[in-house]
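One structure is given below, encoded as structure tokens.
With one protein chain held back, the other chains of the complex are shown just where they sit.
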Amino acid sequence: MSDTSTNNDTTAKTDDTTSTTAITTIEALHEYLGRAMQLEHATIPPYLTALYSLHPQTNSAANQVLRVVAVEEMLHLTSVANLMNAVGGQVDLTAPGFVPEFPTYLPDGEEDFQVNLACFSPATLETFLKIERPAAAPDEARRLMPARRRTDIMVTAPGDPELRYYSIGEFYAEIERGFNYLHDRHGDQLFSGDPTHQAGPEYYYSGGGELRRVVDIDSARSSIELIIGQGEGVGTGAFDAENELAHYYRFEQLKLGRYYQLGDEPHHPTGPDCEVDWSAVYPTQTNPRVGDLSGFPELQETAVSFNRFYADFLALLTKAFNGEPELLIEAVPKMFEIRNKATVLIRNPIPGSSATHSAADPTPDGPMHAAPTFEMESQ
Amino acid sequence: MGPDRLDRFLALSAELTAFDVVELAGTGESDAYLATVDRIVGTGAVDALLDAHTAISEPPGQARDHQLRHSMLGDEFLGPLARNVIKLWYVGIWYQLPRSWREVNGARDGDVTFTISANAYTQGLLWPAVGANPAGARAPGWASWTEPPRLAKL
Partner (left out) sequence: MRFPTGAATRTDLETAAERTYDAVVIGAGVSGAIMANELSTAGKTVLLIDAGPGEDLTVKGYESYLETFYRQAVKDNQSPYPRNPNAPMPRSVDIGPVAPGQPETSGYLVQPGPYITDTTYTRVLGGTTMHWEAKTPRFLPEDFEMNTKFGRGADWPIDYDELEPYYREAERELGVAADVDSQREIGLPFPDDYVFPMHGIPLSYLDQVVDTGIDGTTVELGGERLPLKVRPYPQARNGVPNPAFNDGEGYRPVGAVGTHRTDEGERCQGNNNCVPICPVQAKYHAGKTLAKALQTGRVELLTQAVASKVHIDPANGRVSGIEVKVYYDPDDPAHETGMITGHTFVLAAGAIETARLLLASDLPSTSGLVGRNLMDHAYLLNWALLPEVAGTMRGTVCTGGIVDLRGGGFRSGQAAFSVDIHNDGWGWATGAPYTDLLHLVDDHNLFGTGLRRDLATRISSQLLLAFMVEVLPTETNRVTVDPAYKDQLGNMRPVVSMTIPEYSMRGVAAARQVSKLIFQRLGAKDFTRYDPADPSYVEFDGEGYAIRGGNHLAGTHIMGTNKRNSVVDANQRSWDHENLYLVGGGSMPSIGSANVTLTLAALCYRTAKSMISELN
């Protein structure tokens, strides 16, 4: 199951509109999309924490990979908001529980890991590889699997907490099936949402991937496929149709110490060296809590004000996704401000603390550093 | 260099710059700046500066400022050091000490104008103080420049 090279081609499978789907009502589709937003967002705090834990002017490779992946998760979040708006659903990033409490489970096909808020390290990288692991279910029957653990996992099948998806890719494949099924039933009526709520390409771009307005079944499908392709790369190999490298393989470059180049087979990059300096990292407290800083009022206040700022940011996004897409322009400087505030915390050692790591872990010892806690007030 | 000494250096720096200790440490440069001053003027001189600061007992206000000027900023030996500490935090540059100081106290090895490190530049506090970012670093993001600047209330 951890053999990631046996990808099935899910694109072919998802195009098959006759296959069964768990999503047979618009309400169910809304619920799935709500989960999808939560899922896309849940990876952002861990990626940002790792990114900002890198010492400045070092680790150029890790810095770029993490930055780009985090930015693309923002794109995915916005894409899912577009999907939700297209079918008349409600987007609310400020709802209680929207931001998970860390550590948290994410699905990966096995119940073998939780996601932490932690500094960049080999272990953190392993987790990221698991999050983005390309994993297609071996066969149709196993695409939904009985949940073997608690119900706080993210990608359980809505409505049935006992069932969960084999991978994030499969989860999105289900959403695509749902779109197809409902489109067959309702035709273009499905896309009843207000088109002015759609955020178009003018609100986002980086080197790869584009934000698309979702107004019909074709744009819905292409948005979903973009998310799958950029993230885990299900069924498409290391590079997607636009020759962009999927997140999994971007992370893998850091692990293998080598960049991919076009034409490379998965797991066998042949590009230039990709250097990582594991020791050039601030050893932050794992899954920090504001409460842990009670002895240090200035530091605690900084952590609290970070969370307040982050909550405001989510509120701004919520407004943007509810009919004011132009607010996304305003959100951009806020993201840079989040970076500034996060780095201040991360560069502050917690007085009197110490972090020691096993001999195998190259993360530097010394005082433990503070970090954003991403605890939202509503929780 | 005990943590205690670093704490005292941060306390001095907070008073001189009007940025709080978390903001100062948040630059990641505390150790590097203290080490720079130590290396160039010697730990004895730095201790004298820290002692002069600790000795000021007045609560914040005009009387305290008066004391700071008399026993530190207006001291012929300590004043230039204190001003250099301000400049370090604000722009990450060690400025060569004034000629008059060098003539009286002797030139010191390494006392030339230089930027402490690339990070020191990018973390200069002058820019947040003026509601901007250091040129070429810590970008504020697309279209941020169309809005009035946000300056911290002091």
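As written, the chain order gives the labels A and B, with residue 1 at the start of each chain.
FYI, a residue touches a chain if its C-beta (ideal position, glycine included) is under 8 Å from a C-beta of that chain, and two chains touch if they have at least 3 such contacts.
In this text, all values refer to a predicted model and were calculated from it rather than measured experimentally.
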Quick one: jot down which shown chains the absent chain touches. A, B
In the whole complex, what residues of chain A lie against the chain that is missing from view? 57, 60, 64, 68, 71, 200-202, 205-208, 243-245, 259-262, 271-272, 274, 336
Touch residues of chain B, complete complex, unshown partner: 15-19, 65, 68-69, 73, 82-83, 86-87, 90-91, 93, 95, 113-115, 117-119, 121-122, 126-127, 129-133, 135-137, 139-149, 151-152, 154
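Everything that follows uses one rule, which is that only the chains that are shown with their structure count from here on.
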Chain A-touching residues of chain B, taken from the complex the two chains share: 3, 20-23, 25-28, 117-119, 122-123, 128, 138-144
Help me check something: in the complex, which residues belonging to chain A touch chain B? 55-57, 282, 298-299, 302, 329, 332-337, 339-340, 343-345, 347-349, 351
